[in-house]
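Note that one protein chain of the assembly has been removed; the remaining protein chains are unaltered in position.
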């Protein structure tokens, strides 16, 4: 550096630099302030202070980097969905065949599918007919359309649950908190008929009544069915329906890390190999005698 | 500062092989044979290789050249410059200065090629899975595949009856053949048929005939248990099929198509 700037006075360069730096810093502070104000204004519009944020729960699939979903819990969660949630909520993107070799055997899944009636057709006479469900059928919709659903639920539309964990901020933590978070409304909040107070629901007033109580379901594997156990299992089930390839993806992550690091190491060696000539090159300088 | 002067034996003083190897920052000076001073050093190991060039001397003199009756080329020997250690860029095998590079040649190459090969191999595995993923997006999706297979319970079909089910948008005939029908179709002379196929090639179990119910003529749906041969009859242009689904009379060129199927217990899985 000193060689390059030999003819220039050092202080003048530093002076210019200082001015530039101070301008940059002051500009940065102002910019950050404006951005922060914009964010703050935006947040205040969301009225997020009325909503309780769910805590992070220790789900099995979150405890380790390569953990799968707890499939026994997912299976129980299917039972909870079928016996409780399915009364109002559809899952129109999930088919019975997806249960096979994930939570149920093929025979069990066929038996589950056969419990529903599916409108099929037209037959030879051009009429629609009802038949028992097959593996290729999807979970039944409790209402024929959205209007019917709203009419039956005080104007509120029970959302489809296929991807609900992905579709809600907070994911399975939110759904779990919502299912177990029903309380009495605090003073100052009026709850109309057909509405319930839930601090985790944005706005606090939800049209869904508390659905999970202790022992409303009898698990076929004998697990004690406390309300929080039911909520945990159904959240695991909803997580699985939202990301049916979750387990496979975890295995793939492991493989990608192994192959990626091998490729990285080889690239790193290749870079060193290619650059070693330049890096170990000797460059000599001869100072030219300046004539004063 | 080193300066070395060599005199030609016979042609001196007219021809001088003169060379200078000068330390860093040395002042250039015209040095002649006549100007030799106490700085004149001639190494004991200094041996001419040929008339025109000299080699490294004692690891100190870096360049020697020749000129006629004048000062030769001057290069710097750099013996006073500290050369940084490049050991981080050198392999273990090359750190011993007494070893010739030829001795460690295969060793060094092997490692570099090993790294190259492992890069290529892992990349190949990676590329394979990426390509497989990309190609599999063109394969039918699972919901389509789930619809492509149907299961039919066979014990619900009485003997001599024909069941029509829908399979991939086409009617599928499942016929419970009687012993008399089986006997009759087996006795048919295959060489007399338009599309010669023996009966046992068209069925997997004698009792069950499973064919796609689309006439091979123009695609109408034949009617079961009608026609001259007791099998199927196409009402559009009058093609007669027998109880093995073979064309026997009429315009159709081929027998009714047999789909892939297999028996699982008392059900048949078609697709």
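Lettered A and B in written order, each chain numbered from 1.
One rule holds in what follows: contacts are C-beta pairs under 8 Å (C-beta built on N, C-alpha and C of every residue); 3 or more make two chains touch, one makes a residue touch a chain.
In this text, contacts and distances are computed from a predicted model.
Asker: Leaving aside the chains on screen, match the unshown one to its UniProt name from "Trafficking protein particle complex subunit", "Eukaryotic translation initiation factor 3 subunit I", "Ribosomal protein S5 domain 2-type protein" or "Complex III subunit 9".
Answerer: Missing chain, per its UniProt entry: "Complex III subunit 9".
Asker: Considering the complete complex, identify which of A:67, A:141 or A:223 is in touch with the unshown chain.
Answerer: Of the candidates A:67, A:141 or A:223, A:67 is in touch with the missing chain.
Asker: For the chain left off this view, which of A:92, A:169, A:255 or A:272 is in contact with it?
Answerer: A:255
Asker: What residue numbers in subunit B mark contact with the hidden partner chain?
Answerer: Touching the missing chain: residues 93, 104, 106-107, 109-111, 113-114, 117-118, 120-122, 124-125, 128.
Asker: Suppose we count only contacts with the excluded chain; which residues of subunit A make the list?
Answerer: Output for subunit A: 60, 64, 66-72, 75, 101-105, 107-108, 221, 247, 250-251, 254-255, 258-259.
Assume only the chains that are shown with their structure count from here on.
Asker: Based only on mean CA positions, could you tell me how far subunit A sits from subunit B in angstrom?
Answerer: Distance between chain centres, rounded to whole Å: 37 Å.
Asker: State the interface residues of subunit B toward subunit A in the complex, per the touch definition above.
Answerer: 24-25, 76, 78, 81, 83, 86, 89-90, 112, 115-116, 118-119, 122-123, 125-126, 142-143, 146-147, 151, 164
Asker: Mind listing the subunit A positions that touch subunit B in their complex?
Answerer: 95, 97, 124, 134-136, 259, 262-263, 266-267, 269-270, 272-273, 276, 279-280, 282, 284, 286-287
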